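Only one protein chain is missing; all other protein chains are in place.
Letters A and B name the chains as they come in the text, with residue numbers starting at 1 for each one.
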Amino acid sequence: MKSGTSLGVHSTADIGQNVSLGKGIVIGPHAIIYDNVTIGDDSAIGAQSIIYENVTIGEHSHIGPRVSIGEPTAELYSSDSYEGAPTYIGADAIIRSGSILYGGCEIGAYFHTGHYAVIRERTIVGHHVSFGTFAQSDGDCVLGNYVRLHYATHVCRTARVGNYVWIFPYTVLTNDIHPPCMLCVEGPTIEDYVVVATHSVIMPRVKIGTHALIGANSVVTKDVPRESIAIGSPAKIVGLVSSLTCDFGDRVPTPYPWPTHFVDGYPWEENGWQAEQD
Amino acid sequence: MKSGTSLGVHSTADIGQNVSLGKGIVIGPHAIIYDNVTIGDDSAIGAQSIIYENVTIGEHSHIGPRVSIGEPTAELYSSDSYEGAPTYIGADAIIRSGSILYGGCEIGAYFHTGHYAVIRERTIVGHHVSFGTFAQSDGDCVLGNYVRLHYATHVCRTARVGNYVWIFPYTVLTNDIHPPCMLCVEGPTIEDYVVVATHSVIMPRVKIGTHALIGANSVVTKDVPRESIAIGSPAKIVGLVSSLTCDFGDRVPTPYPWPTHFVDGYPWEENGWQAEQD
Partner (left out) sequence: MKSGTSLGVHSTADIGQNVSLGKGIVIGPHAIIYDNVTIGDDSAIGAQSIIYENVTIGEHSHIGPRVSIGEPTAELYSSDSYEGAPTYIGADAIIRSGSILYGGCEIGAYFHTGHYAVIRERTIVGHHVSFGTFAQSDGDCVLGNYVRLHYATHVCRTARVGNYVWIFPYTVLTNDIHPPCMLCVEGPTIEDYVVVATHSVIMPRVKIGTHALIGANSVVTKDVPRESIAIGSPAKIVGLVSSLTCDFGDRVPTPYPWPTHFVDGYPWEENGWQAEQD
């Protein structure tokens, strides 16, 4: 089986006007494509998926079944002349079934999602980023390149996430210091190479410095200096990441900075991380 | 684009017997409507949605794609004569794609959901309530008016939630003090105007008093007096909400009670909260 190809271009797909389909595209049964959509060569749109108006998807992309792209924002329900904002997804995307990407998002190449990721309007995402199953962006936020959000992570509005950041399951970035408030909203800043372990909460306006590590189930209420370990609720600085050792023996004796041993799919896979940094 | 209207009444929708559709209704492609369904004027049912038997939906409602309403309970699988309980959704609902509402729910007007909210049987909900994306009700519980459940919040069976309550992402209300037990189940009571911050757990039978504030990542094991701040695991009372100040300057110098500055969509938007209280 090859993604989509066993079904061919299905006659039950529902295709709007001014739709530009590249070569070798496969559209699954009961997919719906609205007006002014552009899809690059050799891409596939899964069964029952909905591509709303003004969406552009790059070449070699695999959109799974029951996906929605260009999802309308709340203005749809209050306006008689709603027009979906332009939405861009770069080449080589893999968007798994049930994921929803709102109108106005701009997503770089090699974007991957698990199932049922929900990414709201105007989320700006670099290249080689993945949203895990049930991961959420509440919109109006910026993520760098090579960011990996695991299962059910939550990125709030106005958050700024750098490059090579890992956020593990159920972690929540927050933007409202005395909820509910619409006047003082400001999300955290997560710098490059940061790792946030599972079930943590990052409070509003906090800055987590480059290469810092946040332990599981922490609540980060203050800035964390670069290369520091913070853990607890509220989180306290307990040392430097370079001091951590692994009791699994000599496989990864000093696990941080993590790019020294973790190469899978990263740009330093060929020449090493130090070469990348130089 | 206007919700649904660009598709018209689609010939591939599958419609049962004794279905009453008001004026101006739009049914998307591949929707399925079972018997004895009533839908009010100017409403839309999205593509691939399923409306089970004995469902009533008020006028001006927008049901998104792939929604299920009147979802059968577990009795379906053990009975030869299952009949779905009547289910009511008030006027002006917006139910976003993938949400599931079980049979036997009664939902007031202006009900909004994000995506993939799952609301089980016999959840009783007031008006102007919203369930965020991935928010859950386990059924047999009661929520007042103007309640806002954010992403992935969980309301347990037998919980009682008052009016104007805010519950933030990943917070869980629980009802079982020594799980698993089916004999001593009793959920918490959350009174009016309470705010529960993200990633908290509210233990069974706890009562949280009016205007109280629960900090992030707390486990509330005892009653919280009205207007108090509780935080920690287990949560301790650390002061009164009226003592909180905001370090964002003079925009919201004293943020609680929150209705004094937060008006968006609330009934005191026009005349002020004090007028509402008088």
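Note that a residue touches a chain if its C-beta (ideal position, glycine included) is under 8 Å from a C-beta of that chain, and two chains touch if they have at least 3 such contacts.
Model, not experiment: these values are computed from the prediction.
K.L.:
Just to verify: which one of B:I27, B:A44, B:I100 or B:V129 makes contact with the chain not shown?
P.N.:
Of the listed residues, the one touching the omitted chain is B:I100.
K.L.:
Of the residues B:S43, B:S68, B:T123 or B:N163, I need the one that contacts the missing chain.
P.N.:
Looking across B:S43, B:S68, B:T123 or B:N163, the contact with the absent chain belongs to B:S68.
K.L.:
Could you tell me which of A:H30, A:H154 or A:H178 touches the chain that is not displayed?
P.N.:
A:H30
K.L.:
Where the complex has a chain not shown, which of B:V172, B:V195 or B:C246 is the residue touching it?
P.N.:
Answer from the full complex: B:V172 touches the omitted chain.
K.L.:
In terms of residues, what is the contact footprint of the unshown chain on subunit B?
P.N.:
Looking at subunit B, the ones touching the missing chain are residues 14, 16, 30, 32, 34-35, 48, 50, 52-53, 66, 68, 71-72, 74, 76-77, 80, 82-84, 98, 100, 116, 118, 134, 136, 138, 152, 154, 170, 172, 174, 177-184, 199, 201, 203, 217, 219, 233.
K.L.:
Please give every residue of subunit A in contact with the chain that is not shown.
P.N.:
Subunit A touches the missing chain through residues 1-3, 6-7, 29-30, 47-48, 62, 65-66, 94, 97-98, 114-116, 133-134, 148, 151-152, 166, 168-170, 195, 197-199, 216-217, 232-233, 244, 246, 248, 251-252, 255-256, 258, 261-262, 264.
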